[in-house]
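As you look at this complex, bear in mind that one protein chain is not there, while each of the others sits in place.
Should a chain be cited, it is by its letter among A and B, assigned in written order, with residues numbered from 1 in that chain.
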Amino acid sequence: MLVETLLLVTLLGAGIVMLAPDRFAGKLAAGISVIPVALTTYMYYVFLTDYNGAGNALLSPGEVAFGTQIPWLNLGEYTVQYYVGLDGVSMPLLALTTILTTLAIVSAWTPIDERQSQFYGLMLLMEVSLIGVFTALDFFLWFVFWEGVLIPMYFLIGVWGGPRRKYAAIKFFVYTNVASLVMFAGLFALVFATDVTTLSLPAMATAFRGATGLPTFAGYSLATISFVLMFIGFAVKVPVFPLHTWLPDAHVEAPTPVSVMLAGVLLKMGTYALLRFNFTMLEATARQLAVPLAIVGVVSVIYGAMLALAQRDLKRIVAYSSISSMGYVILGLVAFTPLGMGGATFQMVAHGLISGLMFMTVGVIYNTTHTRMVGDMSGLADRMPWTVGIFVAAAFGYMGLPLMAGFAAEFFIFQGAFNAATLGASAPVLTSLAMFGIVIVAGYLLWAMQRTLFGGFNLETDYEVGPAAVHDVAPLAVLLLLVIALGVAPDLSLDMIQHAVAPLTGGGA
Amino acid sequence: MAAFTYAPAIVLLPFVSFLVALFLGDRMPKGGALAGIAATGLSLVLSIWVALDVAGFVGSSTSYNEFIYTWVAGVDSITLRFGLLLDPLSALMLLIVTLIAFLVHIFSLGYMNDEGETGLPRYYAGLGLFTASMLGFVVANNLLMAFIFFELVGLCSYLLIGFWFREDGPPSAAKKAFLVTRFGDYFFLIGVVGIIATFGTGLFAPIREGGQVVEQSFPALAEAAIVDGATGPIAMLETVGMGPQAWFTVLGLLVLGGVIGKSAQFPLHTWLPDAMEGPTPVSALIHAATMVAAGVYLVARMYGFYAISPTALAVIALVGGFTALFAATMGVVKQELKQVLAYSTISQYGYMMLALGSGGYVAAVFHLTTHAVFKALLFLGAGSVIIAMHHNENMWDMGGLKDRMPVTYWTFLSGSLALAGIVPFAGFWSKDEVLYEALIHGFGSSNGLGPVYLLAYTFGLLAVFMTGFYTFRMVYLTFHGEPRTDIARDPVSVGWNVKGPLSVLGVLAATVGFINMAPVAKLTGAHIDFLHKWLNGPDEGGWPAALNTGFHHYEVLLKDVAGVGVGEPLGSIGTLLGSAALSLALALAGLLVARSLYSGPEPVEHTDKLGGVKTILMHNYYQDEYQVWLATGLTYPVARAMDKFDQGVVDGVVNGVSSVSLFGGRRARRIQSGVVSNYATLLTLGLVLLLVVFGLAGGWF
Partner (left out) sequence: MAVAAQYYLLLSAAIFCIGLFGVLTRRNALIFLMSVELMLNAANINFVAFSLQHGNLTGQVFALFGMAIAAAEVAVGIGIILVLYRNFSDVDVTKATTMRW
């Protein structure tokens, strides 16, 4: 019942906030969004104490936590159910979603100064869909939520965004929607080729994993073709080179709190879906294609990092570095080792927190200086010490400073991939190449910090610069604490994640 | 056992002082300095206690190797844990770090507080965090934990170099320091991951319970693989398709990348001179005595792993010897006090690497110890001079400070004599032993190591002369002759908090060499080579048997596996005396040349006589230039080009698809003419067409 409560409370909250006056919509939305945080915290606590043995939701549906299964519709010969539940992979991501939403809402108090009630209503509406994506265990239900995320996002970018918001919003919407179509085609080709009768994800997983004698086209098995189609579909969301170009535009144009959600949670939908669909349902194919997929991941890492090096806009820097960070996730997933896959999922959470933190910090600076361009400002450390302190901490988190979540995640991925059986002899080479990302990331973040935060104070725009408000800095501090907590004690998440991916990895490093 | 139970507090106390200084510092007197002093003082006391325990004076056990925190328990995967390894090596290093940190905290009262600095809480927080990280690194019992604290040390270095962030220089230097060491750490990280993947553990020393090994260490596993051919459990060898020795050498060299970065060895030494932008006490603590020592310490810590790889040893020795000479030549022409010290630091760490590479494990640790003392002293002395000179560091603006600041002068002189290697000051004993080890192993080693060692020895020997020269050039320019500026005529006086640490270190610099007077021990037969005994342990049982980190074990490995042997061309005593006399003579020669050139009341620059060489030396062999070029001249343009590619080609395709669709739509909509008759016509035609198609398909005609 908890998942339904979560969905309903948030949906109801979205409605209430939409109707509320602009004046206190922000505070109301923050208040309402605390309820899902409290609920997920409780669920997380239950996971940490009771559900440690819970397996993978798709492979051992009997062990799903907080599950509800109700028949819903019959579409032709397929049964559609209302089917939700959590396992070790979705729980951390769900917690990430609710926490980040609350913090993003609080961080929106300063920059959003028109149509507040609609803005916060849409944020909560998006949260409903995101909760749905991470909890749904029926494909139909999941797909409704998956697409449902796009609608609020489209308006959030298109209405409250920067100068080129319409271009960015349409690009985002069309790009990801076309991707969903490709993915849908790939998935349903398999559905029709196998004898599933319900669209529940565990049933599909069982059917696809056990499928034999699938038709072949031009020498390729349908499993391979579907895998590639689904991979392309999800890769857009992740995003993976060369399907990434919607991301920098969307990030730059979106208002900061929306960027936080976009980088923090929306990108994880892609990798989460990759893990659930490609790497769970078509495990055998994924293992066969491990080397090319790992190369895609490594190219994303280096390519994203190199592009971040060429940017002047702080938001673009973080946007491109997100591409880089998500490349690690691909590398970790294809390793099929407990540390690799566990680390990949851990990286989803870690990157969600750290990139959210980075965007929020850039947002706080932008609210004060009204510029994000490296070179238009310098010496901010003089005027806003605490914000800059958190910026520095966040940047080092991004660079993979040990005892912060980013290092833990990246280390797990590297360790898991270094002798991955799926990658064979190329494993050490590919892993070492991917590791070079940590040098480039240090390069561009240190460069940007030196130019903007340090040196004599100077600003190209005519705004008074002083310390940021408490409610601007508080979300940053909360996120930073979470990042450090996960870095010092990664088992807070990694343990449940590893339990959930254990059926896939089957031992190893 | 008691002291070992409290050992984690050695690390945690400075960490607490970090938190206290950061959050409460501005509400405390002295900006949080007292918390730092108290914490490092307590850590020092605890370290002494631990050292006494290790020595066997108190307690029941002489070593400790336990996990204390599980970082990742791991489901079906390896378990990653933090633990403490306390043996003579780490106990000694604990003493050095806590002592210097304690003295630097006190000195900072004079250097920072008395100078009216702002941001003191940030400063003391940085010092506290640094001390904690460094101590964490020292006690780490496995490679992952070592890497973690190694990186944190790098962060602190960044924060403290960039302490004066309002100026342009320090942030840039901080960035460079972190970036260059990060480049080294990249290889280190591959090495860590590779070692854990290969051996399934990163432990430096085996963990035993009741005498039985419950978890083996990676040097021991590597040794077993090479010596006993026990390669079976190491699946990684098959993956990479290499023999055990080749692959272990690769891993060792990867880890060495981090060492070269942190210990500022060629070619990653360029960050250290820039790091002098930081406050001088920071330079003393971090960039001379402790953090830079981390690299060398790491090699010593996992010496069992390097001792089985002749290639790695040769690389270490060559890099070390070359760096020793290379950095010394640059130190000769520098005009700023701290710059001279910076290059001498690089050079001295070169000696330690040379010693480690050529099998002189004890000599390296000995030089690490003495260097920590006299280099901290020199930096603090320089700090004292800098206070006196109103933060002017140019030696040509000084002169004649001898009479005006006697405490600083005499202690600085003690440090300089130690650095130059003049008997009986500390540096003489340790540097002599380094060179002696390189020499005898150069004559006695097989596997092609001999010539390498001799080459490295020659580098080291030449550097001795240079060291003597630049050290006393510095002393003469700073303290002797006539004051050359008004400030030098009337320097600011310094307080007890400056003189106190200087005096302690000044005495130590003169005397710490006595802990290992190996030549004297050999000549007289008296057992006074204490450090050697300390690192060797008892021949039977005790901690060396438990941990495999005793020097005796390393000696056996060096001899049997790497082929490092002893050869004495002039006989046992002759070689010993010859080596000592040669290095002392060269050091004295350097000293005398410096004296003849710079000791007058009005010394003049002689660097112009070097001609073109001067230009090269002043530009540090263009090492900075090419590294900056790599970053801004190569990587950045490539990044720009990739950005163009991304915007033009990758995004161009996306926008192209959109443009084609828009264009097509714009054409297609022309059908919608708005004339209702046209629609009717189209409708009719369409119907007819459909009828025809159906007719043809249906076979009506």
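The rule is short, and it goes like this: a residue touches a chain if its C-beta (ideal position, glycine included) is under 8 Å from a C-beta of that chain, and two chains touch if they have at least 3 such contacts.
Computed from a predicted structure; not experimentally measured.
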Displayed chains contacting the withheld chain: B
Which of B:Thr118, B:Ser446 or B:Thr681 contacts the chain that the document leaves out: B:Thr681
Of B:Arg27, B:His527 or B:Arg669, the residue in touch with the unshown chain: B:Arg669
Interface residues of chain B (partner: the chain not displayed): 669-670, 672-677, 680-681, 684
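By our rule, only the chains that are shown with their structure count from here on.
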Chain A and chain B, separation of their C-alpha mean positions in angstrom: 37
Residue ranges of chain A in contact with chain B within the complex: 171, 174-175, 241-242, 244-246, 303, 306-307, 309-311, 337-339, 342, 379, 381-382, 392, 396, 399, 401-403, 407-408, 411-412, 414-416, 418-419, 424-425, 427-428, 431-432, 435-436, 438-439, 442-443, 446-447, 449-450, 453-457, 489-491, 494-495, 498-499, 502, 505-509
List of chain B residues in touch with chain A within their complex: 70-78, 144, 147-149, 151-152, 155, 159, 162, 165-168, 170-172, 174-175, 178-179, 182-183, 186, 189-190, 193-194, 196-198, 200, 235-236, 239-241, 631, 635-636, 638-640, 642-643, 646, 650-651, 654, 658
